[in-house]
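Excluded from the complex is one protein chain; the other protein chains are retained at their positions.
This part shows subunit A:
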Amino acid sequence: MNSIAGINLTRFILLLLVQVVICNHIDFLGYINPYIYIIFIFLFPIREERLALLIVSFLLGLLVDLFSDSGGVHAAAAVSLAYIRPILLKSSFGMLYEHHSIKFSTTDIGSLITYISLGTVIHHLVLFSLEIFNISNILITLKKTLFSSIFTTLLSVLIIILFSRNRK
């Protein structure tokens, strides 16, 4: 139990630092940035209390906001993702989730990609709608959501595969 908490705490700090020091400054093609800190929300232990996940996600989002001067947009997006996570888990892993036996390091890669890309799109949609906050710029919102989602999904899946032990 203690080691799980330790792993999650390390992951929290590492992802936050990587996000604000590197990923916020990539600006690929001028505006595309990956938001990899949401990996923390994806990989949060499933058996843990949902309330804990909500609060921790809010904190993580708020810290990212603090660094990027964006008010509360990351906090709002992270909380939405954390709230919607059980539905995503159920739709992408099905029976495995019902039995509480998902191990992210050993699951089938197809379900993992579905799970992550769905979550990323939802997170980014909330993020960019709040950040741009203007209905007349809906095309820019959708464009940013689409391209950043592709970037984030790609990076997240790569990072999860690289850092998970004993994947065959």
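Remarks
By our rule, a residue touches a chain if its C-beta (ideal position, glycine included) is under 8 Å from a C-beta of that chain, and two chains touch if they have at least 3 such contacts; residues count from 1.
One rule holds for everything that comes next: contacts and distances are computed from a predicted model.
Its UniProt record calls the unshown chain "Cell shape-determining protein MreC", which is the correct pick from "ABC transporter ATP-binding protein", "Cell shape-determining protein MreC", "Na(+)-translocating NADH-quinone reductase subunit B" or "Aldehyde dehydrogenase iron-sulfur subunit". In the complete complex, the hidden chain is touched by one of A:Leu96, A:Ile113, A:Ile132 or A:Leu146, namely A:Ile132. Only one residue in the set A:Gly6, A:Gly71 or A:Gly94 touches the chain that does not appear here, and it is A:Gly71.
Listed for subunit A, the residues touching the missing chain in the whole complex are 17, 20-21, 24-25, 27, 30-33, 50-51, 54-55, 58, 61-62, 65-73, 75-76, 79-80, 82-83, 130-134, 137, 140.
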